[in-house]
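Provided herewith is a single structure, encoded as structure tokens, for subsequent inquiry.
As you look at this complex, bear in mind that one protein chain is not there, while each of the others sits in place.
In this document, chain identifiers A and B correspond to the written order of the chains, with residue numbering beginning at 1 in each.
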Amino acid sequence: MSTAYDVAILGAGIVGAACALECASRGLRTVVTEGRGVGSGATAAGMGHIVVMDDSEAQLALTRYSQTLWHALAARLPDEVEFDRCGTLWVAADEEEMQEVRRKQAVYVAAGVAAEILGARGLEEAEPHLRRPMAGALLVPGDAVLYPPCTAAWLLQEARRMGAEFVAESAVGAVAGGVLLSGGSELQAAHIVIACGADSTDLLPALPIRKRKGHLVITDRYPGMVRHQLVELGYLKSAHSLTADSVAFNVQPRRTGQLLIGSSRQFGDESREVDHGILARMLQRAEEYLPEIGGCSAIRVWTGFRAATPDKLPLIGPWPDDESLMLATGHEGLGITTSLGTGRLVADLLTGTVPEIAADAYRPGRFLSGAGTEPEVARGGMGA
Amino acid sequence: MERAFDVVVVGAGPAGMAAAVSAAEAGRSVAVVDDNPAAGGQIWRRGETLPGAARAWLGRFERAAITRLPGSRVFDGTVDRVCVDGGGEGFELRYQALVLATGARERFLPFPGWTLPGVFGAGGLDAMARGGLPVAGKRVVVAGTGPLLLAVAAHLARRGAKIVAICEQAPLGSVARFAVRMATEPAKVMQGIEYRWAARRAKMHFGCWPVAAHGAGALDSVTLRQSRRRWRVGCDFLACGFHLVPNVELTALLGCRLENGFVAADAVQQTSVAGVFCAGEPCGIGGVEAALLEGQIAGLAAAGRIDEARALAPRRRKLDGFVRALQEAYALRPELRAMADEGTILCRCEDVRYGTLRGRESWREAKLQTRCGMGSCQGRVCGAAAEFLFGWRVDAVRPPIFPAPVSSLTSCNLAENEREAR
Partner (left out) sequence: MPEVVTISVNGQPFVVPAGTTVAAAMLRAGGTTRTSVSGEMRAPLCGMGICFECRAVIGGKPHERTCQIVCEPGMDVWST
């Protein structure tokens, strides 16, 4: 049996689920396929940091747009999503990093994102457990944290409420107009959205996506020890490289009182095993900034794969080789934040609606020869 | 801190002590890591008048040249070393041979009221009593399944507890068949008789299990069920455990093969990983006698005394029938799946209720969507319950296999080893 849909979304991570909700709410006949469990891939491995980033203008535009969408959605999010507008503190260890704080603040404010500079004293009051002295920090109060697996499940549930269907099977093939499912059956759809994160290359090997491995550690409950999502600005010195392994201090207070410790970035390691060397470096970095975290009990370590593109921007839009295939992948460490913006852009493109932000920078065609200049190699992002 | 030993033993219960003593007496350098403050494991936990065999083994263990590391836990490991958290620091122990004698824990099944203070495991209340919790004059219901129930009732009765009832979920017929098979093991029969005598005032009910524990803030009574009959008995403590679950986290982390949840070991207790041996309950719930023999075999084999180890193997094989009979006699009845109601907490760390979990696809989905098993105990309590209730297979293990301070994870990690391997 085959059913004709307007759109088949492959993958029910947070990006696929957001696309499904957006498509279904615009009246498109929508089906979502996911064989491995809703929100169980990179979505489950991510930190769940809703963060505005400014590595490039296009990144700033998409993260800012998405943040406003999250704010608009916040009141509807159920309790288990654990949405908490705790804000981000970009911690500056020295005067050089304070210069970056000032630059960053100017950019954020110009983009309409509230951002406040904290001096050394202000930072001590905001986060008394940080090592002293620190030079200061940039506070971005609109940033938030949430629990991604339940968020993806809720987005999908809302999509189904709006009429989307769900098939608990993986897509093993996608060609013009049709999807072959792991169970052997086929789905007919006018448009196919590939939202399989780092595994999207299983369906389209030519995609410019590489797996970038990350580690996260979660502790037992230590309520009040950390109040904001803390990120070192020093990561700008270490994470620029697109080749070398790197770690950064990145600690998130969960609503439970647990501390989520990141982050690491590695190319070329596609095993799910814990890499003890980079894990130790990551935790040492956390101890350097937050000495008391050394005494906190770690209860779980996990790994995941970011879908990294050469220019650190996602792939959103039609695949030039087959325009019936729409991509919604390549979000690297920002998939949780930008899932809502991605959903909007995908639905806009499918329905011929003019998007609220320019979508050209994310078009997959930008990497094809003759598509223009070589993509600029952007600075390292964060997220986990 | 980093230390190297010929043999590292994990666990200082009967199997671990026997392994350590055997290896040390064979002239090997031996270290023993154990979570408990004192050697003896759960069965020979201090605070109880211990049987002669226990005193003898504890004496040998204390006299032997062994590096004893009580209050320490292995949280990670690989082919030639384990990472240990103990005494406030993380350190590596390198080994030539590793003996895993990690014992077993009780299986707990949820029923309404089981989270009330006053409800313990069966072995749990025994351990608490040995640790100084007074039970004299307390009314105690002992419930669940397995030979441990009678032992616990006897221990508690000797301390002056009033055992109100002993409720064994297994039917009388299967326990009787087990007892008949045990007729060839006079020592075990005698022990059973001694236990029953010690707890002689208690009524013993077969095919009987608790359906609810009651009390405002603390336990005051338990509703029991036997066939269609339900009745409520007043009590101060409920000691309830449903036999044992092997502790196989470290074995699984090291990649040793498991069969039906137990560690597969050869005639000299070697696992599928060369140089890694396993002894005691992780190889099959077989009690102290099997554990001691397996420990000796593993310790000798780990010390390279293969012939001596092999010589003991036939004595161990004689106990195979006992191990199998035990498993069959105390198989869990399906009605136990109906003990929990929608509101019963299954995951005590995260307070996840049965109704939230019912209908989930898998353990992984349950973890991700409900937080079940994501708390401090790492699913040690709710995982076994979920396996029984929902038929889920519990996930692959990842380090840390026991919660450990972040500083231990940084000071002891296997990075150097991984670099060497590349």
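We take it that a residue touches a chain if its C-beta (ideal position, glycine included) is under 8 Å from a C-beta of that chain, and two chains touch if they have at least 3 such contacts.
Worth saying up front: this structure is predicted, and the values here are computed from it rather than measured.
Across the complete structure, the visible chains that the omitted chain touches are A, B.
Checked against the full complex, the candidates A:Thr151, A:Thr201, A:Gln229 or A:Thr256 give a single residue touching the omitted chain, namely A:Thr256.
Set against the missing chain, the residues B:Cys349, B:Cys372 or B:Leu389 yield one that touches it, B:Cys349.
Screening B:Leu50, B:Ala64, B:Val79 or B:Leu133 for touch with the missing chain picks out B:Leu133. Interface note for the absent chain: among B:Tyr95, B:Phe108 or B:Trp209, the touching residue is B:Phe108. Screening A:Gln157, A:Ser182 or A:Ser297 for touch with the missing chain picks out A:Ser297. Panel shows chain B; residues 35-37, 42, 46-47, 71, 105-106, 108, 115, 117-121, 123-128, 131-134, 217, 345, 348-351, 375-377, 380-381, 403 of it touch the chain omitted from the view.
Across the interface with the omitted chain, chain A contributes residues 220-222, 256, 295, 297.
FYI, only the chains that are shown with their structure count from here on.
Rounded to a whole number, the gap between the C-alpha centres of chain A and chain B is 42 angstrom.
Of all residues in chain A, only 37-40, 44, 80, 149-150, 153, 168, 217, 219-220, 261, 274-277, 279-280, 283-284, 286-287, 293-302 touch chain B in the complex they form. If you check the complex, the residues on chain B that touch chain A are 76, 361-362, 364-365, 368-369, 374-376, 378, 398-400, 403-407, 409-410, 413-415, 417-419.
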